[in-house]
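Every protein chain except one is present and positioned as in the full complex.
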Amino acid sequence: MDKGRIRLTGETLTLEELERIAVYGENVEVVEEAWERVRAARKLIFDLDKRGVAVYGLNRGVGWNKDKKVFAQFYDRYNRNLLRSHMIGVGPECSQEEVRAMLAVRLNGFLCGHTGVSEEIVEYYLEFINRGIHPIVKKRGSVGEADIGTLSGIGLVIIGEGEAWYANERMSGGEALKRAGLVPLLLGPKDGLGVVSSNAQGAAFAALGLIEAKRFVERYRCVFCLALEGLNGVMDPMDETVNRERKFSGQIESAKKCREILKGSYLLEPSQERALQDPLSFRGQSAVTGAVTDALSYAERQLETELNSTDDNPCLLPEEDRMCGSANFEPLSWVLAVEMVSTGLAHMSKMICQQLLRIGDPGFTKLNRFLTPEEGAVIAYGTIQKTFSCLDAENRMYAGPCSLDFLSMAGHIEDLASNSTMVSCNMRKIIDNLYYMAAIELMHAAQAVDLRKPTSLGFGTGKLFEAYRRVVPFLEEDRDLSCDIEKTYEFLKGYNTSKI
Amino acid sequence: MDKGRIRLTGETLTLEELERIAVYGENVEVVEEAWERVRAARKLIFDLDKRGVAVYGLNRGVGWNKDKKVFAQFYDRYNRNLLRSHMIGVGPECSQEEVRAMLAVRLNGFLCGHTGVSEEIVEYYLEFINRGIHPIVKKRGSVGEADIGTLSGIGLVIIGEGEAWYANERMSGGEALKRAGLVPLLLGPKDGLGVVSSNAQGAAFAALGLIEAKRFVERYRCVFCLALEGLNGVMDPMDETVNRERKFSGQIESAKKCREILKGSYLLEPSQERALQDPLSFRGQSAVTGAVTDALSYAERQLETELNSTDDNPCLLPEEDRMCGSANFEPLSWVLAVEMVSTGLAHMSKMICQQLLRIGDPGFTKLNRFLTPEEGAVIAYGTIQKTFSCLDAENRMYAGPCSLDFLSMAGHIEDLASNSTMVSCNMRKIIDNLYYMAAIELMHAAQAVDLRKPTSLGFGTGKLFEAYRRVVPFLEEDRDLSCDIEKTYEFLKGYNTSKI
Amino acid sequence: MDKGRIRLTGETLTLEELERIAVYGENVEVVEEAWERVRAARKLIFDLDKRGVAVYGLNRGVGWNKDKKVFAQFYDRYNRNLLRSHMIGVGPECSQEEVRAMLAVRLNGFLCGHTGVSEEIVEYYLEFINRGIHPIVKKRGSVGEADIGTLSGIGLVIIGEGEAWYANERMSGGEALKRAGLVPLLLGPKDGLGVVSSNAQGAAFAALGLIEAKRFVERYRCVFCLALEGLNGVMDPMDETVNRERKFSGQIESAKKCREILKGSYLLEPSQERALQDPLSFRGQSAVTGAVTDALSYAERQLETELNSTDDNPCLLPEEDRMCGSANFEPLSWVLAVEMVSTGLAHMSKMICQQLLRIGDPGFTKLNRFLTPEEGAVIAYGTIQKTFSCLDAENRMYAGPCSLDFLSMAGHIEDLASNSTMVSCNMRKIIDNLYYMAAIELMHAAQAVDLRKPTSLGFGTGKLFEAYRRVVPFLEEDRDLSCDIEKTYEFLKGYNTSKI
Partner (left out) sequence: MDKGRIRLTGETLTLEELERIAVYGENVEVVEEAWERVRAARKLIFDLDKRGVAVYGLNRGVGWNKDKKVFAQFYDRYNRNLLRSHMIGVGPECSQEEVRAMLAVRLNGFLCGHTGVSEEIVEYYLEFINRGIHPIVKKRGSVGEADIGTLSGIGLVIIGEGEAWYANERMSGGEALKRAGLVPLLLGPKDGLGVVSSNAQGAAFAALGLIEAKRFVERYRCVFCLALEGLNGVMDPMDETVNRERKFSGQIESAKKCREILKGSYLLEPSQERALQDPLSFRGQSAVTGAVTDALSYAERQLETELNSTDDNPCLLPEEDRMCGSANFEPLSWVLAVEMVSTGLAHMSKMICQQLLRIGDPGFTKLNRFLTPEEGAVIAYGTIQKTFSCLDAENRMYAGPCSLDFLSMAGHIEDLASNSTMVSCNMRKIIDNLYYMAAIELMHAAQAVDLRKPTSLGFGTGKLFEAYRRVVPFLEEDRDLSCDIEKTYEFLKGYNTSKI
């Protein structure tokens, strides 16, 4: 993919732009107004210090140490210590994509102009993205009230410590800077806190997860439509008027897209063999997927608010020539939304399972049991039901509200948390499992279509079927299904739905 | 309260109107356009039957029996049997308020004009509300894909069976009709299904719960502000600019209301004894409550869509002279939202606990331990910490995604579910627990204020404190705190925040 | 039932004895050796105080107040205050049966001779049981590290405060004492702590729950066997040798009892129509029920250890003329066991649901769908599937490990908890739901037997069927099933399995 350059303003970052930076490796640039805001906040820091104002993280310690003074001559030492002592994560490590997303989120956050870090710090985030310096960041270690214990990994590289990937090679932070033509920075007041006190990790994970969820829903819809053709199912529940009268926007959109995918399908013709009504797992697909889409819209809106607003504490207000304590790093509003999305995805998981159980059942398909081409001789898709039952059990677990499980820390100054990173990781684990499950559904759907031999497939399902059969052939004889699952999973993760 | 009359249109019912009907006993009336829609749908039913179209629930059985024919001469018998066999709930029973809400929700749903029941059925819902006939309905028995197994309780009373409350007396359904001057109805085609195939119970519970949640948040805010005065806490996190720059609308509103409540408070004056920053449970209150408010807004929007759209299957489309199968009874979009609200409320539960632990701690308040008036002699609020720990554990349990736990039923035709009623009941149990917890916080807050003797309380907190102290006096000596909790709980449930 | 008199020794209390005291209202007596232990411990208290040893709860405060001194002249006041300030529970209230169980557990605990309360206190527990004075105790308010916040309800009545039931009438504690011919006690050192610092509530709830679980399993087994006859199922999985070779004792016993119940059944004769293998929910019944029985045995053993050992802190050791701090009130070992039982019961819940789904399915029974006597005309047991799905969802919720959700309290001195009362209540809620579910299974089983008309029922199933049909007749026509469920539930709760 051709690398573009995303304009960051501190106010306009979208999930799609973030994906382009993180996943497709695009570069970034920063608008001048944003630089001005960064400089104004920095200037205010020094003004306040001069005026003798006690500033948390500047001339006072952080957390429980908010009662400890920090003197100007020790700013560099204090901020170094802050970064080192905040380096407390445990594995696994974030992928380079995830680190790019984190860099971009934090960079855009700086541009709101309420942090007060030095301009150089901000520039380094931009340079890290554009030169491909990707600091090693641990995945676990944040409780999601600013990801202070993991973002420190980025800060260490800025001062020439820690570790990083550069040009896909892993090396010390100092070496990475050197190779990329940069020098370690000295830290001034609030620089350490400014680097770590941000929800950049949780928000980056959530953003990647929400994008993945949206992509998954699109791909899944195609798989579902093919499965409906495999079943010889009823299209009524996707009727335009019926869905319009229900008034839920996700459901309306969902039904509409299914109708497009199934344009031209034999399902639009009457059939003697078709049931009056399908099982709810098929009939309710637009509603269930629509509910997830509604949830995703809400989550996206809340998360984009996070991406384009300040999460700094203290919050510098240069226009009012003051700073103010805040709890703006509290991310709960979007964290709740992400958990809702996870629960919604877990409902899709249940729905897929039930569709699969039905499509293996001759009572519903009038095809052979487990879609075998030859009863008695070939076993086909019997045992594979265990696979999705087992993945669904995991999804049920990941759908729990883990945001609620935290300790009161830091001498009880930090007595709330949101576990935003864990919440987001759990959502992404569900999505990965769903890809496996949708892969198994695609295997069934294609097999059922091959057995049924309908007169015509839909516009979108026809394309899908054809592309898929180039990768995984009809199951004529029993074979290692583990391999088929893996191939189908890869196929589906790369399937382009843009032209349906 | 003066009883008004709410106009129902099938398109405009709000949560507040529903509360007025259910909780304040207001009557309803139906606009003429809506009656026309009801009649048009009914006419279509007969037309379709005449044309020999197979209609689910009319001339075909429901659920797995969708393959069984029903003949015209047996409509009454079939529909009676349907109501009786659908009577499968188990206790406890719904309150009369809940039943009124269910009647109103179903009535408004009929008015969308997609059900096809007889006009008389619809009129009976209106009459039941206005004459105060409240059928006995069991609380448990729905899986939340239309509450078919519990709404049957209403249907039985319509045909003169079952049981009902009338004029606050419990009696047989036939007796209730008689006393209210009504006669049992004979059932025609689709009448049974039309009565039971609706999310009226789940939606009614959810609506009452969301209203209660909103009321709770308002009352809680006052308690919190008084607790902040008890703590001598920092007001910075409620600063207007700081919250505006965070951009989350719930948080902005939350901070604004706190500033109003605290207008005139001594907290606005500088104080040597005040900390630089409060614990997060205090500092983050606007953000956490704001997150719940955001979630509530989303949930309210989704639920009002449910209240004002069709959940019928089949869905009659008189304007297009046809009917169409649907899964419009799938409520998942708002059920997910309600679960999000529950998780949000469980976060408020955690927050309240942490505030209470801090306010009992001299390290934070500089008052006596456990807010005793006399250390060593009076024990005061020590053991009471167990109470809220224990309620919080319940809330953690009720916040789980129980919507995901269901069976595949009815010969696997009904293989998805949402548990909408249980989801909504769980939310309401959390709210009730929260009232106990907020009561305990109010006890602490008032005690702390009494011990601290600040120069002035805020506009809203002053009123609260004064009103509360008329009910529960200062804790001078150890006394039975169980009683104090109960009194404070009742006080808080009735506290009017409209003038703050 | 004839009231006996249970001998308490401090070392030999069984669950069955506790049931007799609590549920069947039997009286108690205390052996002389135990009284001697009580007196020895009391004597030690005064000796220690004289020697000037700092004793927690005697001459030092409790919890965070462990640094506060208590002087001898204030013992009564201090202990009164302790009881009052520990009165922090919230509703609902314990049943009289539950209170009797609590009294007996605490009384037996005193008899271990490690508490140090006055002999009068101990006598009052005995008198309360034998005279039927049942103090009002709240159900919620303990975190299960000794139930200090709820057991205070008993203490208040001892000193003539609080409230109690006496002769089934509710009155003030003072009045109850008076009517029963007792006077309020004055409190000496450690008396307050001795009353409240005990797991008596959690252990009493757990004991009642474990007994109920055992009873339920016995009754359920009969229902299952009748259902197997309704199904015309396979008896192989209950074969003696096959189960012996599996070696799990619960399973071996479970299969054996089923064989006894089914002695003489037509299932022992060959049948052409019988399947080669039944669904796992039937086939695995002995194994699943056996797993629960294994878990119950472990739980019973752990709980009986609790009932017959000290949970005092400090722990008085008169034989060694000293006392010693302890955490002997930590009940985790049996709390974990109770949670295991709950999960096991939730598996039975799943199993019952699956059995019911199968027995409504002609594919498995070769009887009519939903066991209707007449397809098309009578709907029978279709919608009722929602009832058990809904109860099963609750059971899934109650099976969660709520013991893990607690706060760090009392200035972080009490920073662990077990939620033993909630854990036990959750188990009992599952059991109550299971009775409803087993009731529904009995309805199905009897209906299937009536439809199938087998040549002979088993020894135990024959009795059950006959007794049940005197209460609930064959379902000839659709009728209100909610009533049938309720009647069957009551029938089952009272069903005597002792003669099978």
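Just so it is clear, A, B and C label the chains in written order, and each chain counts residues from 1 on its own.
Keep this in mind: contacts are C-beta pairs under 8 Å (C-beta built on N, C-alpha and C of every residue); 3 or more make two chains touch, one makes a residue touch a chain.
Note that the coordinates shown come from a computational prediction; the quantities given were computed from them, not determined experimentally.
Novice: Considering the whole complex, which of C:Glu127, C:Glu145, C:Asp191 or C:Glu300 touches the chain not shown?
Specialist: Here the residue in touch with the unshown chain is C:Glu145.
Novice: Given the contact definition stated above, which residue among A:Ala72, A:Val183, A:Cys390 or A:Ala467 touches the chain not shown here?
Specialist: Counting the whole complex, the residue in contact with the absent chain is A:Cys390.
Novice: One chain isn't shown here. Among C:Ser172, C:Gln354 or C:Ser456, which residue touches it?
Specialist: Final answer for the missing-chain contact: C:Gln354.
Novice: For the chain not shown, which residue from C:Gly264, C:Pro279 or C:Pro454 touches it across the whole complex?
Specialist: Of all options in C:Gly264, C:Pro279 or C:Pro454, contact with the hidden chain holds for C:Pro279.
Novice: Given that one chain is not shown, which residue among A:Ser271, A:Ser482 or A:Asn496 touches it?
Specialist: Candidates A:Ser271, A:Ser482 or A:Asn496; residue touching the omitted chain: A:Ser482.
Novice: Of the residues in chain C, which ones touch the absent chain?
Specialist: 54, 56, 60, 66-67, 112, 114, 145, 234, 236-237, 239, 241-243, 245-248, 250-251, 275-277, 279-281, 283-284, 286-288, 290-291, 294-295, 298, 302, 305, 308-311, 315, 317, 320, 324-328, 330, 332-333, 335-337, 339-340, 343-344, 346-347, 350-351, 354, 357-358, 361, 364, 396, 399-401, 403-404, 406, 408, 412-416, 418
Novice: For chain A, which residues touch the unseen chain?
Specialist: 61, 63-65, 68-70, 74, 77, 80-82, 84-91, 138, 140-143, 148-149, 152-153, 156, 161-162, 353, 357, 361, 369-370, 375-394, 396-398, 400, 402, 405-411, 417, 419, 421-422, 436, 477-482, 485-486
By our rule, only the chains that are shown with their structure count from here on.
Novice: With chain centres taken as the means of their Cα atoms, state the distance from chain A to chain B in Å.
Specialist: Once rounded, the distance between the two centres reads 32 Å.
Novice: Please work out the Cα centroid separation of chain A and chain C, and write it as a whole number of Å.
Specialist: For chain A versus chain C, the centre distance works out to 46 Å.
Novice: Chain A: which residues touch two or more other chains?
Specialist: 408
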